[in-house]
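Below is one structure; the comments refer to it alone.
Only a single protein chain was left out; the remaining protein chains are all shown in position.
All chains are identified by letter, namely A, B, C, D and E, in their written order; residue positions are counted from 1 within each chain.
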Amino acid sequence: MIVLGIETSCDETSVALVEDNKVIANLVYSQILTHKKFGGVVPEIAAREHLKKLPALFNQLLSETQVDISQIDGIAVTKGPGLIGALLVGVSFAKGLALRYNKKLVGVNHIVGHVYANYLAYSELKPPYIVLMVSGGHTLILKVEREGNIRLIGRSVDDAVGEAFDKIARLLNLGYPGGPEIDRVAKLGNPKAFHFPRPKMYDADYDFSFSGLKTAVLYEIEKLKKSGISELPTNDLAASAQEAMIDVLLYKVTKAAKDNNVDKIVLAGGVAANSRLREKLNEFASEIEFYIPPLEFCSDNAAMIARAGMELLKKGIDDGLMLEPVPNLFEMNEIIVGS
Amino acid sequence: MIVLGIETSCDETSVALVEDNKVIANLVYSQILTHKKFGGVVPEIAAREHLKKLPALFNQLLSETQVDISQIDGIAVTKGPGLIGALLVGVSFAKGLALRYNKKLVGVNHIVGHVYANYLAYSELKPPYIVLMVSGGHTLILKVEREGNIRLIGRSVDDAVGEAFDKIARLLNLGYPGGPEIDRVAKLGNPKAFHFPRPKMYDADYDFSFSGLKTAVLYEIEKLKKSGISELPTNDLAASAQEAMIDVLLYKVTKAAKDNNVDKIVLAGGVAANSRLREKLNEFASEIEFYIPPLEFCSDNAAMIARAGMELLKKGIDDGLMLEPVPNLFEMNEIIVGS
Amino acid sequence: MKVFSIDTSTPRVVACYFDEEKKIMIELDTKAKHGIQVSQVVEKMKEVDFANLDVIGIGIGPGGLTGLRVGISFCLGLGIKKKFVQISSLKLIAMNALMFNGYIGVVRKAREGYLYAGLYHSENGKLQTIVEPFIESIDVVREKFKEVVSNKPALILGDGAENFKDIGIVLEEPKYSEFNLPSARNLYLLTIEEINSNNFVDALHIEPLYLQKSIAELNFEKKQRQLQQMQEK
Amino acid sequence: MKVFSIDTSTPRVVACYFDEEKKIMIELDTKAKHGIQVSQVVEKMKEVDFANLDVIGIGIGPGGLTGLRVGISFCLGLGIKKKFVQISSLKLIAMNALMFNGYIGVVRKAREGYLYAGLYHSENGKLQTIVEPFIESIDVVREKFKEVVSNKPALILGDGAENFKDIGIVLEEPKYSEFNLPSARNLYLLTIEEINSNNFVDALHIEPLYLQKSIAELNFEKKQRQLQQMQEK
Amino acid sequence: METSSQPRIELGILNEEELKSVAKRFASCLSDGDILILSGEIGSGKTTFVRGLVTGLGCSEHIVTSPTFTLMNVYSCIKTVYHIDAYRLNNLEEIFYVLEGEIEEKDGIFVIEWGELVKEFFLEDFITIIFEHVDEGHRKVSITADSGRLELIRRCMHIG
Partner (left out) sequence: METSSQPRIELGILNEEELKSVAKRFASCLSDGDILILSGEIGSGKTTFVRGLVTGLGCSEHIVTSPTFTLMNVYSCIKTVYHIDAYRLNNLEEIFYVLEGEIEEKDGIFVIEWGELVKEFFLEDFITIIFEHVDEGHRKVSITADSGRLELIRRCMHIG
């Protein structure tokens, strides 16, 4: 089965052709440089860039692969979560294509896409396994029980972990994006210098809360300032805050694995690049196998959307022209059956 | 099953409610007086009159019967053959009703309606039987083999018999409509005075041809005029021409009955009123039973349309809004399965 | 208020539906018969609750007789016991030039040599009927128009416009033949106007604006008159 | 030639299809999202062979950014490797007053205090663009309009028209808010015009008429300039 | 006959089969939008001519019946044939009502029996076929039209 995938949920424009577990082509245009100068993803600019790049990227896909559209079995497009303006470009383009070529059209949950990305990297990977998705927008624990059954078992009830990194970096006057900055300076600091709270760590569920951490850091900074020190111990603060977050993440995800008798954990999302996080994985290496897919499939791309959409198409699903993007696709306790 | 019937194919506006073989109400407004002054049915005027009378007639039907439209099982309307402008009024009105009340809509062949009219007059009538339909527009032999199966087995390949009556009346300077006039003067004439051809009489099929007869009469007239007589023997000419037509009609219809082992013949249409025709039926009375339904069900009416439509509705047929009238609904050799 | 309105006086069937929530406007010119085009329009309005319309608007002509009757009889069936408003199909075409400040003549071909005609005047978006629709030969129409318009600004619309270049502006580019046809939006505007003016009629009083008795009828009357005159002598 | 054209620059989605055989014009104002309205329009065009269009017309704005992008990206998908023509969404509104002889100003609300504006002139059905679409504050738009129009006849359309009563006629009856919105017929006319003028573009060169860089971009540029100036000192 | 002074093609005195075969040949000289007026008395062979005509357009002659009752029969042959009988029509207004929609389209051939009654209706140039009784088995048939058109027909039918 050959599926065309389209991804425009945030700041990567991507189109791909996937045949079963094989990526025929996966073209990604990253807008990161465009946004960098603004200090964050500007939704309006993201949408403009998608519109500008998508047709050219699509033409390139056709000419590079020499695949004729008549050969494809369907079109898969990210329907959310994501920036509404950005999602709309991909979805509307996909609708036009579906109408023109009379193809089935399925809307794919971006997160489910990330899960299916694993099959493109590790075709041998078999459920059950746990996914920890840690990015700027999402902090989730997913349980993949069996092929095609994905269940959301934990999530941040407030800020995403990437968001916490960014906000704390801001409090510490570090640059944007905050994650890599904190990662960098934390190496120079002492993770035990301050003890920040590990909220919800010992709760029975697998949810996270990172909103309190930023407050704790804020108050620590204020306390230090009041104490009259000449220079903030930025490195120590960053290291300690990072330590708190990673502790919670690892504790909870390994607990989720154990509770569910699962011995495989897949890490996904930008925060998975964090060096301290990777370092600490070793502590569990004897009991648990960790998969960290290569960045190509870990960052946003259309191949994973095509792969996930394939499951929907196999089931005969066709969302047709009434497909609409859903920017906040998650609701608490929702069960995502991705296929 | 309750069915609303609507008939506007020629010069009678009619609506009816029929429940099984029972006529709840059958309202007919005849435009005959409106047209008489013009010397023929004027299509445009017929259409105008239908449009003017139909809504009032429909309102009257509802108030007289106290039947609520929600109770009916469907709407049956004449779709042809007939005058296109006239048919359109009934069909369009029926479409509007069907849309408003969300009812099934079936288009009924007017001729099939005439056949089903028999059940309203003779509820005991059972197939097989033969129908001879002789009117201004049609000269047909139909075989009703079994319930719901009507087969066209013979027809005029050119002019209808009523048309021949009318055209010959014109040649003889008699009034319009010609049928009754010829009937009247023929009683005063000798049917054997002239021998006019009986075209197709001994052919194997059950078709008729009346076009040649008018020519024969024309040439006879010219011959007589040339011979220098003072006054045309109009009565003899009329009687002889009428005799020719009736001979062919009766010979062929009784042949059709015998060939098909059927002993019942139903006569329908305006020409069935011809007194010479009725007189000559007696010659066959020993072998064949003739049915001549009362004028009420023999002339155009909506009850017969409702009754015929009922058969279509029972089969689950719904023509919906794409129903369109077909002014010349017949094609040679077409099998009409009216229900 | 749920309102459906339709005009079938020309080969182009135009229709609109509106309520508090939505407006749908459709124009169809598929060369299909009027009956089919009406049904196609209805199919395209599947969001509409036809069982519960409050008001039905009908273009009553003048115009193609068959088309008119199809539209009107359809609406009569659809609107049994509902309120109706009647829309003049010529005024509907005049609305195409609503923004023109001056006289607007509408002339549509009737039978050979004759025109359906109406004369309107518009100023700043206010359209007034000056001469109600009538049918006359081209020359008589011209005289009637000339009389009223004199040399004031005028625009002539309709498929008979080419005969009136001496009286007003005529849009000659082929694409502007669009302006000789009704539009769904203007149907909407006129329907609103009739509703606001409370010009409701009931089903039994709706009649197409034939403007001419069928000529057969006229001939009959003429013959009757001749007969009478002969008898009188 | 099979042509499909659509404008999504306002809450009303208007579209037309035409070939040698038929014309279909649809206007939808259902308060649904643009994406849904576009799909609804397409559903209503089931007689259209979307696989074999020859030309696709797109309203490129200015107007609501999201709506525009929905319409344009839909058309880009639909028209891969086909010819496109671009329609100005303001000119489309100006066409509503085609029959007006004089200046036609179109002003549509942009962000608070700003208007999208364009100035046109029409005479006997010939519409010319006098000032190409721009975005400015109400006062600047007024000055620009005043300069050109002087005291000649003018009509102002668009949801920002009320501010311009001193410059031209403003249609104040609520029902005439219709004239502030695009129409399918005028989309058809402009599409024809672009095709006849051979103004084809290919998919890669289509861009909405944003008229304004995103303000974030402008702010960035401003900051860069300030920085440079500081460094120069 | 009003058309007698016009130029005409005399097709001669024909028996029924000849008349039908002339009609068949004639069919190939027609194009969409053409209007044929069949003029002649009762029984003079107008409908018979139409039978021949449709065979020239790939139809069976049996599809032709008298359109007196329904006023217009439509035959979908290689070209669409509109077969109209103006006999029951009273005047040109009536034919206008019958033809209105169809004739606008101009995508077929219009054949009108008793069409001389309603000639004034047409702005279009039309071709008139005139049928005259000779004897029971023969009819005199001729064609009139404007001279340009007549010349074209002459060539198309390979007549002198």
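The rule is simple: a contact is a pair of C-beta atoms (placed from the backbone, for glycine too) under 8 Å apart; a residue touches a chain by one contact, two chains touch by 3 or more.
Given the structure is predicted, the values throughout are model-derived calculations rather than measurements.
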- Among A:G5, A:G82, A:P233 or A:G309, which residue is in contact with the omitted chain in the full complex? A:G82
- Where the complex has a chain not shown, which of A:G5, A:G74 or A:G136 is the residue touching it? A:G136
- Task: Return the single residue from A:E163, A:E181, A:E243 or A:D319 that touches the missing chain.
- Result: A:E163
- Message: Just checking the interface: what residues of chain A touch the absent partner chain?
- Response: 38-44, 81-85, 136-138, 156-160, 163, 167, 170-171, 211-212, 214-216, 218-219, 222, 327-328, 331-332
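In this section, only the chains that are shown with their structure count from here on.
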- Can you tell me the least number of steps between chain B and chain E, where a step is a move to a chain it touches? 1
- Item | Chain separated most widely from chain C, comparing mean CA positions | A
- Query: Most remote chain relative to chain E, going by C-alpha centroids?
  - Reply: A
- Query: What is the distance, in whole Å, between the centres of chain A and chain D, each centre taken as the mean of its C-alpha atoms?
  - Reply: 38
- Task: Return the distance between the CA-based centres of chain B and chain D, expressed in whole Å.
- Result: 61
- Message: Show the residues in chain E shared as contacts by 2 or more other chains, in ascending order.
- Response: 90, 93-94, 97
